[in-house]
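Apart from one protein chain that is not included, each protein chain of the complex appears where it belongs.
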Amino acid sequence: MAEPLDLPSIGPDAATAQTRQFISFRVGEDEFAIDIMAVREIKGWTETTVLPNQQDYMLGVLNLRGTIVPIFDLRCRFGLGLTTATRSHVVIIVAIGGRLLGLLVDAVSDILTVNAADIRPVPDVDQPIDNAFLAGIIPVGDSMVVLLSLENLFANHGPANAAIAA
Amino acid sequence: MSTPTFGSDELAQFRRTFFEECTELLADLEERLGALVAFSSDVESLNAIFRAVHSVKAGAGAFGYTVLVGFAHRFEALLDRLRDGKAELDERTLAALVAAADVFSALVDLARQGEVPADDFGADVAEELGALLDGAAPTASVARPAEAAPEAAKPAEKSYRILFRPNAELFRHANEPLYLIREMKTLGELTVDCDLSRLPPFDAFNIDDSYLGWTMTLRAVCTPAAIAEVFEFVDDECVLTIEEIAAAVEPDEASPVVAVAATVATTVAPPSDPQPSGSKPSESKAAGKTGSISSIRVDLYRVDRLVNMVGELVIAQAMLAQQFTESHSHDDPTALQGFEHLAGLTRELQECVMAIRMQPVKSVFSRMPRLVRDVGHKTGKDVRLEMAGEQTEVDKTVVEELADPLTHMIRNAVDHGIEDAAERLAAGKPAEGVIRLSAQHAGSNILIHVEDDGAGLDRDRLFAKAVEKGIVPAGAKLTGEEIDELIFAPGFSTAAAVTDVSGRGVGMDVVRRNVQALGGRVQVMSTPGKGTRFTLVIPLTLAVLDGMVVAVGWEKYILPLTSIVESFRPGRGQIRVIPGGGEVVSIRGEFVRLIHLARVFGVTEAVADPCQGLVVLIELANGGKLGVVVDELIGQQQVVIKSLQDNYDPVPGISGATILGNGRVALIVDIEELTRLYDRNARIADALRQPIAANA
């Protein structure tokens, strides 16, 4: 069960407290991060039930304690090929716009606490992943972690459509 | 309502913010209204317009702009009806919305300039809104019950005894008895006794339960209503009685007992249960006459929770049984018997619970006589409505969802089905037309007939119109039944001229969609000159489905049992490949089209040859048949329906999902969508290859 998260406030009244927390994870050789506030649960990979005629990065659905949750292959979403998922792979369950969905990644690495001012914009360079998916770059020691924009990754499967249901 | 008493500086600041916000909201409203004019079924726009009007209203209320509030109230009420689908968005309504937006915006401007609008400002538009509201289905009125009956009590000190016993729900909603008791203290002189008698022994203590009760004595100058107000938020989450103690200052008043949300007779709850359910008594006066309570009113939320819990129980039971058979095989007959017994009980429990939600269709049927009268009046037709089976019960949700399709079909029957009196007399019929509406149970479905004795569907006109709309090619040879079916085609309106009554021709396709959304189907049967009969077949409940679990490759799917006629393994000679590449199976002299579930859903490693697998014969809503090719049948099972769309988008060909005994998700197949999907896939395939010659 979710423990109370005792994180610094990022509420609108807390203009001064400016650290944010992210969960970082690995896909292939690269490190990515997403906002910890979106994360609901992290679980090991289990076989999904495939939904017919979907994009190939949509892996199907899982039963999460009675709720049906769609699972997406992040590597494939980036256009880097399908993941051959094994028991050692990890699914991060996130909430976006009132919906739950799971992201298949290779492994979870760390929890990062970052000064908001340290998050750098994504440089406009040629690289395999669509720039729209990236929200920023977090320097960690000598290397860096790429901050993902969950909203853009699943722009066609999420918040926009979820609003009607609510 | 009291007016806010903010300081004048703050109020001026709030007012500035309010008008800034109004400017944004009105701009958004204009834009959304434009979208609505362009695409009339835009629910999102309706929602946004509603929110804009609602926000302005809330703010206007705070600053006492009463004319603006009054107008917003009507505007909002109409939008709400439209949103809920209780009113139709036709040309007239749309025009009224546009006019209302103008008046609304003008009223905001006047308020901004600090001017009070004239009494009759926008009265014509307000009137039109009112007229449209009256015309819409009479649903829950917007009038609110009086806050608290006006009290003419004289200020005398009285003594009350208050019994307060929270149930667990009160705590789940984060109310705190201590705060309420403190609040009581502000009313007068309070003594409190805590009742610990229901505390269980320590090892039986459940932290989520409620065991305490309090008896309070209050001496105060206040009315029972003032005491009740303290418990306003919790009155259905506790046992609460407030009684005036006779030994008060004024002995002439016979102590009236005010039972606020009295408890259900305690005998209902088993003695071990520390918390009575707290439900309100239903019409306790009526029940009192017969001397016993024969029904109780229960919050729908509680029933739904019960239904969900039992649904989960069914799944858990199935999972447990499966795990047991896998690990212990058949070496323990007693345990196996126990599991079977448990399965039986679980199913029975589920039926009992579902029965709680059942309601007679009467509540919907009873709206129809007025509709027939109104439409008959408008069209100048003499029509009689005969109804049967109003007491037939079906799930509450289904009852509510029936209102729209039935209203539409009845309206159509009067408007288009029944002929003018002159025409009828000429055809040798009585001048008065008859519409029959009936309901009956058929297995786990409800069967509803809407039948008129009119002219029947005009097949020539239907066909001509279908050709005109490009739904069928001009030279197509269709049977009479196939032509009748065309009225369900999307975008097809049966009215030759758009009549005032049926609006802009939101046609039978919407009815079919509504019915399909309920997991049901609708069929039409028409005899020229004699009349038309629509039949609706709808499952009694939306929460569970009797399904057939089938295997296709690695996947398992659920087919709704109600559509399945039979299943068989065809012989080689029964299968024909027809020009164009399609397959048919011949069964008892009839040729039925075959659809491979594996191909439609793109499942690999499935059985490709129908003679190696199985054909499940399905009857479609339009009466047509379809052979669905699967690998094998796993078995019949009642499944709990889960929505895919809570977290994902609609998936063509899939109506929902369920959780199987092994904890895996299985998809429920939308039979009616299959043919459409298959045709689409086939068209794509056709484009890629030449037709193959006949024969196999």
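We just call them A and B in the order they show up, numbering each chain from 1.
As a working rule, contacts are C-beta pairs under 8 Å (C-beta built on N, C-alpha and C of every residue); 3 or more make two chains touch, one makes a residue touch a chain.
Methods note: contacts and distances are computed from a predicted model.
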| item | value |
| --- | --- |
| Protein name (UniProt record) of the chain left out of view, among "Electron transfer flavoprotein alpha subunit apoprotein", "Cobalamin biosynthesis protein CbiX", "Oxidoreductase molybdopterin binding domain-containing protein" or "Response regulator" | "Response regulator" |
| Full-complex contact with the absent chain, from B:C194, B:L300 or B:A608 | B:L300 |
| Touching residue (missing chain; options B:E10, B:E189, B:E386 or B:D460) | B:E10 |
| Selected from B:F171, B:W214, B:F339 or B:F591 as touching the chain missing from the view | B:F171 |
| Given B:E232, B:E340, B:E423 or B:E632, the one touching the chain that is not displayed | B:E232 |
| Residues of chain B in contact with the chain not shown | 1-6, 10, 13-14, 17-18, 20-21, 48, 50-51, 54-55, 57-59, 61-62, 73, 140, 142-145, 171-176, 179-180, 182-183, 230, 232-233, 299-301 |
| Touching residues (missing chain, whole complex) on chain A | 1-14, 36-37, 95, 97-98, 159, 163, 166 |
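To be clear about the criterion, only the chains that are shown with their structure count from here on.
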| item | value |
| --- | --- |
| Chain centre separation in whole Å, for chain B relative to chain A (CA means) | 34 |
| Complex contact set, residues of chain A against chain B | 47-54, 60-63, 66-70, 99-101, 157, 161, 163-165 |
| Complex interface listing, chain B residues touching chain A | 43-44, 47, 312, 315, 555, 600-603, 642-649, 651-654, 657, 659, 663-667, 677 |
